[in-house]
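Removed: one protein chain of the complex. Kept in place: all other protein chains.
Presenting chain A:
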């Protein structure tokens, strides 16, 4: 494997930010598609269209649950994680770098057609933020919280709401892996009662709350609520930066497929997790940013051709998220297509003889319409 020359940075453990990586002049001349710039902070327009590598340990630490399924399989096959630097991501990064953290958090909504790379853009931004040392609250897919839930408990905290212990505990586990050091530093500001006996005192590290939630699955959703509230209040003070990254934010305002025991449909407000998340996404706190993606693939009761924020969020969601900065993501530009194609060729993913020719490349471009997901699916069997 190629040696990038960057020190391995395990965001879980030590300190602070990025160890910058230098381009090694002595490395093998990889073709134009790659850049050894492993730090998203340093990505600029000249890196556009190129693929950069994320060391595997970082991947496990930063993205325990965020990456799209196809990309995870690709990581396993190629034994490395290569993300393409694209214009929407660069745009977002410039905004983030230049944003004033004293103002209320700005909301960014990444939208686009199916399979154009919204989730990957989000992951790029999350990687950058974790490199910079922000606290990252990453919800991989909000749609998972509004459908296919096996267990619904009535919340002990608030009689009208419903808990989802399974999803909450899964999320807590992943949150713990990605943000270990923060959990140690942040202290609770209030005393919380879990049921009749257990309670968490004021001033304890947040990690105890998380562990409480993991141990007592029944109160996991409440634990999530507590964590989110604490983080929001404390980021106001400015000791750390907070990034709220939600994939599939349109799930928070749509309908759910869940039903109560008396077969009446559940609306999203009645779910604790959704309620708490909505509070996070409001821009009434400062000291960070909110980056969200719209997703049609997991969304319920929406036509498959809908992709604009208006259609997918619905009236309610749009009003709630308004004002936001929309960031459109489109299909590959010719240059990006070339670099993706070159990468597949180089890793010998395209085995077919004809795939190596110019004609094959034109054919792939035509058939996939320069759509990243289609290209991936096409190149699979080849």
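Throughout what follows, a contact is a pair of C-beta atoms (placed from the backbone, for glycine too) under 8 Å apart; a residue touches a chain by one contact, two chains touch by 3 or more; residues count from 1.
What we mean here is this: contacts and distances are computed from a predicted model.
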| request: For the chain that's not shown, choose its UniProt protein name out of "Small ribosomal subunit protein uS9m", "Nucleosome assembly protein 1 like 1", "YEATS domain-containing protein" or "Phosphatidylinositol glycan anchor biosynthesis class S". | output: "Small ribosomal subunit protein uS9m"
| remark: Of A:75, A:217, A:282 or A:378, the residue touching the omitted chain is A:378
| message | Give me the chain A residues in contact with the hidden chain, please. | response | 305, 359, 362-363, 365-367, 369, 371, 374, 378
